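Got a structure for you, questions after.
Here the complex is missing one protein chain, while the rest keep their positions.
Here is chain A:
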Amino acid sequence: MVLKRKGDDTEEMTSRERKKLKVAGARTIAVQPSVSTSGSGTVQSSGNALAGPSSTTVRFDSMQGLPASIDVEKFTEARAYEIDAMQKAIKTAGESVTHRVWQTLPRHLRRRAASHDVRRVPLRLRDKARAERGRSKQGKTKQVSRTESLLKRQRDKTWLETHIWHAKRMKMENMWGYRLAVTPTEKSFRPSHRASMHGSILHDSSYHSLIELKGPEKILRNVLDFCCDPQCTGMKRSMSGARVLETDLYKPRSYPFDLIAPVTIMWRPLPVGNTSAPTNVSPAEGSSKRKRKRKGKNNVLADTTQQSPERAIWVRTHPAVFDDIFAALQGSASLVLEAEKQRHKDVHAEVEIADLRGSVNAFEVMGPKASQVIKGALSSVVDDNRQEFKKFWPSLTDLQTTASLPRGIVIGMKVLDPRLKFPPKNAKLRTDGQPVTPEMTFPAAILAQSEIWDEEKRSVLKKPTYKKKDLDARRSKNLVPGTPLNPVRQDDRIPLLLIQRSLESPSSTHGIHGWTLVFPAGWGMPFLPSLIHTGTRVGGQRERGTQAFEAGTAYFPRDFPCTEFFDKHWDERAVKEKAKWNRTPPAKRANYKKLGTRSPWRADWEVVLGLPVASGVDENLVPAQRGPQDAMEVDKAPTVRPWLFRGPEVPTVLAKVTQMFNHDAGLLAEINRLRTKRGMDVLDASYRPEDLLKGALVMVRLKMVSRGAPNDLAIIYRIDDVEAKKITKEKGKTREGADANEPPEAAPPHTSIIGYVTAGNMSLSRGEGFAIGAIPVSVLLELQQQAQRNGESRLLVKIRDRAGMVCRAAYLDLLDS
């Protein structure tokens, strides 16, 4: 670098000047210094020349016109110097100026803050980075502390504990009052799918709401009976607390209408010794108020409390429907308590419903390697005396997939601070070829015991005792660097729950299985790096939805028609898509009118079901004539309410209904049977059976017959017998050039629309187009009859993308089967 003045200091130069000097230096080409051998009369060369070795002499013999004598070595030496100088110039000009130091790093080591924070660059490059960056900003006046600036951003939304980690790596969006990760910034659609099939993928689902209900067992059971899906079979099994129950929640007493959302219900297991016979033991901790009450009315209460001990239930739901579910549970509880009061006038029963949002965190780790990841990252405390647990914990090492375990099994345990053992190593599957006898883990209430249910224990753990820097100080005191820390008495021991989670449908092999890890709030960041370190991917909302899609299950809210939140979700989506469509020039967007797509923005179930549409096209126009006309319209309110028929018993019920002559009456009878099973009265007589069948929707799976992959909101058409026969005949044959010769057909008539696809894509696990949608139950029965007529075993339909011109055949199947 050439300094202009002798006394010039590098610090004095501004960054711009320094950069200019650096660029100029990188771009100059070195010239071989030449010392002129001749004497006077020559111009002294300045500038680039320095003292150096002598140069070549080339003497020309004018007689011959050829070089008479040359020194080949010295000649080539000069030329070689120039070649070298040129190459060096090319290299430095390309490297030093066009790239910052952190741009030479591989992508997974680059950090956004590296441009201004030298600490984000690896040590060996730090000096260079320090030289490259400009001068720091003005002084310390007006410095908002980092905590303050971060809290300012959280005023209108909630951040998860792992927010900053996610924000650096994923695209974030405001959803349901939270700031959530949608998808990673790197291209990871297929790697995330592969991770859920063969590896492990983690999702932070701490945003799911938690509601706690406390009360006598019988009362709680009745509360749930009024709200939950009567078709769910695991109610009794889950009451011991050894399993969770995944079911749908409806508004109290209005099954099958008013579906709200699917929920997960877990019962707190009774303390040890109470599992078999419910005795009159009050729980170890409880509000003293209630104790006093019970003591006062001990004589009268003795009967009821002997039969139903005080239990607690946790209900985990989607955050957007929290209010609805809370209201539903409250309504149901009040109904049950009223009924109880009427039956036993002197008994005072109480049900406590509490909002526990933000008090627990949950991570969902899916994939076959999930068990090994959890076993490797977590270290259970030594003083756990349960025999079942002692057998279970080592068996996690050899667990190849959580599908081997009973569905929904709950395991409660206590672990040490995962940061003590950081960096963790996965537990290794045994590969020595010997057959591994799998340990059968049976759900047991004693296995599900955990202190996480205890409010006091959770609040104590809200702040970890040791910060990262304290642990690092401890680690530096180790004699041998790299040894894991030994747990000390003051270290925290964290209670948590491991819940087996499966996304699967009864008859398919494409299930995705894993664990849900539930632990107290305040421990999100200590757990996350330990779980991720060995290579577990992290997924956002998109990955979660894709997992449900690939497994062939319905994903709330995307695939649940006839729920309020489905409408809200699809309306938001429609607004976005419509805005994008409006922005696009007409030549580059689909012309839905011309293509004949009746409703390109949302699925119009009302029209599909044949119900009168609520409001017409023009809402802004006020009808010119008012008066008696309006009154008449109000009277003729539609009595047909759309509802979703969903549950594990759907295939059997529909099979029964098809056997009967009168489908409507059959369906009504079945619904009433289910209602009475749970202690609800039969449906009001004002519901006509025809209306019940008319408004019923059912979820279906569609698999393409030969080629094509449907998109979201694709339209499902029915096909007539002639076409069905042609399709089955041509199924096997694939003509070459068939693709090019397919003429775009006109869209089928709107009367043959039978439903819509809510999620459609090329399924990576199946290798063919796959879709999840819904059709009316009446149409499903018709399709079954058609299939019987034609002698087919599978139902055939046509699918057309909303912007597509070609209808493709597909096999239709019930989702719940």
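The rule is simple: a residue touches a chain if its C-beta (ideal position, glycine included) is under 8 Å from a C-beta of that chain, and two chains touch if they have at least 3 such contacts; residues count from 1.
Quick note on the criterion: contacts and distances are computed from a predicted model.
Novice: If you look up the hidden chain in UniProt, what protein name do you find among "Autophagy-related protein 16", "Ribonuclease P/MRP protein subunit POP5", "Osteoclastosis associated transmembrane protein 1" or "4-hydroxy-3-methoxy-5-polyprenylbenzoate decarboxylase"?
Specialist: "Ribonuclease P/MRP protein subunit POP5"
Novice: From the listed residues A:Val31, A:Leu125 or A:Ala709, report the one that touches the chain absent from this view.
Specialist: That would be A:Val31, which touches the missing chain.
Novice: Can you work out which residue in A:Glu82, A:Glu186, A:Glu338 or A:Asp472 touches the chain that's missing from view?
Specialist: A:Glu82
Novice: Considering the whole complex, which of A:Ile90, A:Ala113 or A:Ala131 touches the chain not shown?
Specialist: Selected residue, touching the omitted chain: A:Ile90.
Novice: Could you please point out the chain A residues that touch the chain left off the display?
Specialist: Here the touching residues of chain A are 27, 29, 31-32, 34, 36-39, 41-43, 45-49, 55-56, 58-60, 62, 66-67, 69-76, 78-83, 86-87, 89-90, 93-94.
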